[in-house]
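Remarks on the structure that follows.
Complex shown without one protein chain; remaining protein chains in place.
So, chain A:
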Amino acid sequence: MGRARTIGRRSFLIGSAAIAGGVAFGVYTARTPFANPNLKELQQGTASFNPWVIVDSDKVTLIATHADKGQGIFSAQAALIAEELDIDLDQVEVSFGMPDKAYFNGAAIDAMAGFPLYDNSPTAERVRGFLGGVVKLALPMMATGGSSAIPDTYEKLRHAGACARETLKLAASQQSGVPVGQLKTERGSVILPDGTALSYTSLAGIAATIEPVEKVALRDPKDWKLAGKPMNRVDMVQKCTGTLDYGIDFETEDMVYAAIKVNPRQGGAMNSYDASAAKEMKGVKDVLEITGGVAVIADNTWRAIQASNAIEFDWGEAPYPAEQADHWKVLEETFTEESLNAEARVEGDVDAAEGEEVTGEYRSPYIAHAPLEPLNATILVTDERVDIWTGHQIQMFVESIVAGITGVDQENVHLHNKFMGGSFGHRLEFDFIKQAAEIANQMRGTPVKMTYSREEDFAHDFPRHITMGRGVAKHKDGKVTSLDVQIAGQSVMRSQMGRMGMSLPGPDAQLHEGAWDAPNFNLPNLRVRSYLTEALAPVSSWRAVGAGPNVFIYETLLDEAIHAAGADPLEERIRLMGHDVSVKVLEKVGEISNWNGANLGENRGRGVAYGFSFGVPVATVVEVTNTDRGIKLDGVWVAADVGKVIDPGNLENLGQGGTVWGLGHAINCEITYSDGMAEQSNYHAHEGMRIWQCPPITFAALENSPKVRGFGEPPVPPSAPALGNAIFAATGQRIREMPFNKHIDFV
């Protein structure tokens, strides 16, 4: 197995951050568990065995703290607990709970330890374990991101359910006098040998007096009753009846509504403004200054937005190039030794490799997240406490930031996390939280709901970073012999964490993610270098982060080399792979797409691409027809290996949806800057895919990977290059820049 050679050459992202903070703890101490936060305000007769399970005389409540942006983790967390607790999802209440360090994410760090996620060697595991320990003590952060919620909860929540079950059995034994060994559990009850069912709720009082069981062996997944089979998501009926409260739907007494206008040149100053007309408009209560702009307070969201549009501003300059062409120029000039972020992968010698050369330059634009629910937050500040109602992916940071703005102690600042109408990474950001807090802090005692207009949401999206790639491939005797990939872009992590007041020394691994860790172990010569610039627009994590642009660059270059070599795109990828789990994924997509079947015929073509991100290998095949009205997508096939499937129905939905996301944005989305402002202000200019463009998408899941993985992001990266490769097969036209509709029409 080819691997990067030394740790010193790896991008050691969080490691260096933690060490820079002067923190280093051994693994042993770091494993000390946190106190169960539910015990703080527990009523008499209510039992809570651990942070995730509460039982009282009325109901069983499961705490599912990972943020739900639509990926279904709310339901999946409940299912993992319920699987071991022996209770059905229609018998429980599920709650996001309240933020607490007991709910820290123990898996997010895995991707940042400097080892490719297919590397499960003792060294890699030791470093991950050490970093996990450091993070747990130094920065026990709740966070939902990086497709890490399933790896974080997979064992932890089943364990929580099992411990609760065993404690309830102890309670039943105490009540009935029957030894624990003779007790069974099913559907929310302990069953005595004579068949008597003691419901968990009836046992709450006794269970509350028992020291909770802390160590239980988990069941073998082959004995699962609930997990592993298609489930009904617990949020589904509400989502189909308009009865689910998203953050934007929150209502409380005496609430007022706010809309904001902040300098659309991101990070620029507000020189002056004239709100005299706005203040006279119906329903307007006040106009307040906030950082970089103003907020209009009104008795209705629409009136607030209308009034905000009536304010005249003199905005300061943008702290980045005003025109888009200059952003690309900056990147063109970033491929230098001084700007080298990392020589992330070196196998063989790409310079000495023999073969005919193929070269390409690739561009991936800024793209907005634009979740359909515009960013919003409702905040009530009083002198004693603060309540926040919004959907956010980094819960405790929300509380600490609002504490900082209001001066209220963080322990009295409470985030009530809400369901999100999408995020795709935007709800990792804090500007909207800060703005809502600045407003509410000026209106103490009055709850304020701040809602971004869609235009404000686009103007302040912190888009996906732009990336430029340069590649040289070589082929000889019908085989690809060498790939030399250079990637220039921004550090998403530095931009994002800079806004959180944190600095990240050292190279950023996201800048070459998806390229440096491509498991093409049978490719004798491979080099991946990344180059960093910070002189561009502020950017943020966008679904799949670095792997999005980088898999496009890598897999397009590879496809060019394969075609030049005269090889079959799928066969040659399988030959180069050498990573068994990934080989099976490629073979699977070949099988379900009938890759070796009949010739597609005139004006048609199929393309394949492979992407490895967040530990999940995914292969995608796209078939297109070149019609007289443009490219028509005929069909898509996706195969992926997530190690263990929790809910095959939801996994398929994510596989299809992530593919739609990747394809739609590759076809028609980009954010461009002019006069320092994003030129795209609404979905007409940044559309994504609509139903009439969406072909049938066949999905297959495999379970050969040794570790369970999350699937929110991994379907995205290979979709764009698979489409580009299919277009080449159908037309002979090689498209090296997204969005593709700049170069070819689509039906």
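Definition applied: a contact is a pair of C-beta atoms (placed from the backbone, for glycine too) under 8 Å apart; a residue touches a chain by one contact, two chains touch by 3 or more; residues count from 1.
By our rule, contacts and distances are computed from a predicted model.
UniProt lists the omitted chain of the complex under the protein name "Isoquinoline 1-oxidoreductase subunit alpha" (options: "Branched-chain amino acid ABC transporter permease", "Isoquinoline 1-oxidoreductase subunit alpha", "2Fe-2S iron-sulfur cluster binding domain-containing protein" or "M42 family metallopeptidase"). Of the candidate positions A:284, A:318 or A:370, contact with the hidden chain is made by A:370. If you put the hidden chain back, the residue from A:313, A:335 or A:683 that touches it is A:683.
Set against the missing chain, the residues A:116, A:188 or A:658 yield one that touches it, A:658. Looking at chain A, the residues touching the absent chain are 69-72, 230, 232-233, 235-246, 248-249, 251, 257, 282, 300-303, 305, 370-374, 419-422, 424, 451, 453-455, 649-650, 653-654, 656-661, 664, 682-684, 687-692, 694, 696-697.
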